[in-house]
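Everything on this sheet refers to the single structure shown next.
Just one protein chain is left out here, and the rest sit where they should.
Chains: A and B, in written order; residue numbering restarts at 1 for each.
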Amino acid sequence: MNTQPELQKFEKPDGLLRAALRLKRTQAGLGLMILVIGLTIAGPLIAPHTQTEFIDMPNSLNIPGALFGTDYLGQDVWSRFLIGGRSILLLSLSATLLGATAGTFLGLLAAIMKKKTDEVIMRIFDVILSFPQILLALLLVSMFDASPTLTILAVALSTTPRVGRIIRGAALSVVERDFVQAATALGESRIRILFSEVLPNVTGPLLVEVSLRFTYSIATIASLAFLGFAPDPTAANWGTMIQENSVVIVIQPWGAVLPVIAIAVLTIGTGLCSDGLSRVLAGIDRGGKGE
Amino acid sequence: MSDGLRIVDLRLDVEATGCDIVDQVSISIAKGRVLALVGESGSGKTTVGLAVLGHTRRGVSINCGKVFCGETEILNLDEGDKRKVRGRLVSYVPQDPSSSLNPALRIGLQLREVLEAHNFGGSDEARKARIKEMMAEVLLPSDDEYLERYPHQLSGGQQQRVGLAMAFACRPSVIVLDEPTTGLDVSTQEHVLKTIRQLTRDHGVAALYITHDLAVIADLADDVAVMYAGRVVEQGEVAEIFKNPAHPYTRHLVAAAPDIAGKKAIIGLAGRAQSPGKRPVGCAFAPRCELAEDACRVEFPAMVSVSVRHDAACIKAKQSSSGVGASTKSESTRKIGEPVIEVSAVSAGYSGNLVVHDVSLTIRKGECLALVGESGSGKTTVSRAIGGLHREWTGSIRLNGREMKTMARQRAVADRLAIQYVFQNPYGSLNPRRTVGDSIVRPLLIDGKSKHDARRSVLEVLDKVSLPSSYTNKYPDQLSGGERQRIAIARALVSEPEVLVCDEVTSALDVLVQAAIVDLLSDLRRQLGLAMLFVTHNLPLVRSIADEVAVMSEGRIVEVGPSESVIGNPQQQYTQSLILATPSIERSMR
Partner (left out) sequence: MPILKFIARRLGLGVLTIFAVSVLIFLVTQAFPSDPAQAILGRETTPEALDALRQELGLYRPAVTQFGAWFFDILQGDIGKSFVTQLPLSDYIAPRVGNSLFLMLVSAVFSIPISIAVGAFSALRRDQTFDKVSSTTSLVLAAVPEFVMGTGLILLLSTSVFQILPAITLIDAGQKPWSDISGMVLPVLTLILAVTPYVSRTMRASMIEMLESDYVEMARLKGMSERTVLLRHALPNALGPVFQVIALNLAYLAGGTVIVERLFNFPGIGSALADSVRARDLPAIQFLTLMIAGVYVLMNLLADVATVIATPRLRTSLK
């Protein structure tokens, strides 16, 4: 029998993503996400009406050609629903990526520089973290304007310290490990150590945190729209739709029901994905047979 | 003699796969005797130890077998009865006292609750008296202030004594000790071992002592059972096993163990034991065994009697000769040259607190200097200062007469590459996200070598550490501890350094692998004329590798000299006590 370790065939150790994808919850989460993302991509193309077009009496159901009736302004609920997800998704994705990039950089910097730099970065994080995420975004957006750029910046700003703290914590334990010391002994530059020794070893926690932050960015951006701070208040937007149509929910529930379902499905999807990732990261299901 | 503990044909499986972790384990221990269960990491010895208390870790289950503590069979008891037996009839002393004592509870309470749970003593007063008695037996203070302490307020040795007091509290008849002295300094270890011997003999307890350290066994145990890949391969009385090992694996173990009072040459063995599920049919040791023949690969050999009360599971057990050959390498005269590293008056510390005071050392070309000391002696700090990894130090470190800057980054590239550092833990010193080849090649790229030349050098250096060139594409996760340490050494050698700083490089390895690595380092030093600083807490190892030894204590060097004379005839009181506290097979066998 061939049991000599030298002769065994080795495979590259399984990556976090691949391992996570073997879990049912990650598969389900990804499925839900793809469903909603597909809807936001295809929706505007198949929408029968434009988002602000008056098609019939406000708040009416059973209108031919309008699957879910009209909203409080007499616009087509189905069309607005099909169109109204794209901006939320784009804004929250951009905000997450921007915040995660900044957070990763600052977190790594804090971990490797230690002392003063670390202290300063962490105190700044503390200040930002003293605001509930929605509050900081609301303050910025209401004081300046709710343009896409500012919305992204506002949400990214509150994402940064949350990602930064996680990355710093993960990086601190990596920095203590001997392979970083070995690189230091070779005289590698700090920047090189940061990006080629430390960063590849914190991608696991980073991936989990990014997927988690994506869930919250969606929530925050949809909530801003719900409070009336969408980039374009007249445009179709799931958050705006829920707010506009909740008043007439008794007569015409679809205007609120459809976006509620869509946002719920999307966030549950991202939530399931991040849970799958974090389970694999925690080693609970690594190498197991799935669930 | 009546049996205190009898394990009959025990088998434990991994629940998910049904593969055996441990199989066909039968051991008996008479009252008042200590049996050492010895094996490498992963051999299943802790699993056996826990099964004696009817306990298994998550995902493991007992397939079959019986465990008798006196008249009581443990494995058939229901959970409630097991609970009554644990801590009362059979108790357990864990490996790591610092994590096994509850950090949130005072030690007095943790002692008292064992007595209360088994209603030992009958009244609170009686229990209080018993606690005081126990604390006295393990040589700890028993006043209220001491019992009010939390575990973290005790030293490692004290924590382990509390663990012992807890285990002996209800006067059990069987006790399982799972490497209770791992991680303790030798002087602390000596005291703990003395206490264990005293208590087991005085109270007629049958003790199962789990360990990987042969020297400790020689010192403490009456009998030995050797485990390999989940099976007992040999058992018998201590003296008999050491003088007359019958199983090839045991012979290798004995040959690989360094000894402070005995032989100097240690012999390693390549390969590793396979984990459950991957073990070969037949004798698990056959793939590494030079005596193996086809019959060994068919079925697991039965235990045969070698002599009175000495059995081995090997078809060649009775062929007495064929021991592991003594080192064939001639003791070639080493060429010791000019000083390469000169450390003078170095003091070092952490945020202002000095931990190293005025240390001076010289290492010459082709020479190995062992820097020895207990934990906290400052030996690693000195080595890190030499490697340019420690920020806070004063004094002078010279390489070939050139003054070295504090940190590696400030030093010239050639100087950085001339001093190479090998770390203690091979699991931490290689970046898990990089292939072995990428890790080894870095120093060359820093040196400005072309990719082509660098690649050739990598293959050459892999050959030097006896690994095939196919290893360049592997990730550290795919390698065993010994292989990783070889890779770490290869990375250190690739830039053709003059000085190799080895920081406890074998302490995370099993004894056979340790011997192989020591052998490798000695060879390399001879071939390449390296100057080597070998930092270790393992005094016996010093004789096998070093020409010179410097003994450190509390940040100062207390004794320096040729290793034979320092260890054979120590002049300083500290060195004498250290050597006396170190267990030795030869000394015990005399």
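Simple rule for what comes next: a contact is a pair of C-beta atoms (placed from the backbone, for glycine too) under 8 Å apart; a residue touches a chain by one contact, two chains touch by 3 or more.
Bear in mind the structure is a predicted one, so any value in this text is a computation, not a measurement.
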Problem set entry | Hidden-chain contact residue, picked from the options A:A222, A:A236 or A:V280 | A:A222
Exercise. Taking the entire complex into account, which one of B:P94, B:P443 or B:P540 touches the absent chain?
Worked result: B:P94
Seminar exercise, completed: Contact residues on chain A toward the hidden chain run 25, 123, 126-127, 129-135, 138-140, 142-144, 215, 218-219, 222-223, 226-228, 239, 242, 246, 249-250, 253, 256-257, 260, 263-264, 267-268, 270-272, 275
Problem set entry | Residue numbers in chain B that touch the chain omitted from display | 50, 53, 55, 57-58, 83-88, 91-92, 94, 96, 99-105, 113-114, 117-118, 150, 152-153, 166
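Keep this in mind: only the chains that are shown with their structure count from here on.
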For this session: Report the inter-chain centroid distance for chain A and chain B in whole angstrom, where each centroid is the mean of the CA atoms.
Result: 47
Seminar exercise, completed: Listed in rising order, the residues of chain B that touch chain A in the complex are 16, 271-272, 274, 278-281, 287, 297, 387-389, 407-409, 411, 413, 416-417, 419-421, 423-425, 428-434, 439, 442-443, 446, 468, 474-475, 477-478, 480, 488, 491
For this session: Note which residues of chain A are touching chain B in the complex, please.
Result: 1, 3-6, 10, 12-13, 177-179, 181-189, 197, 200-201, 288-289
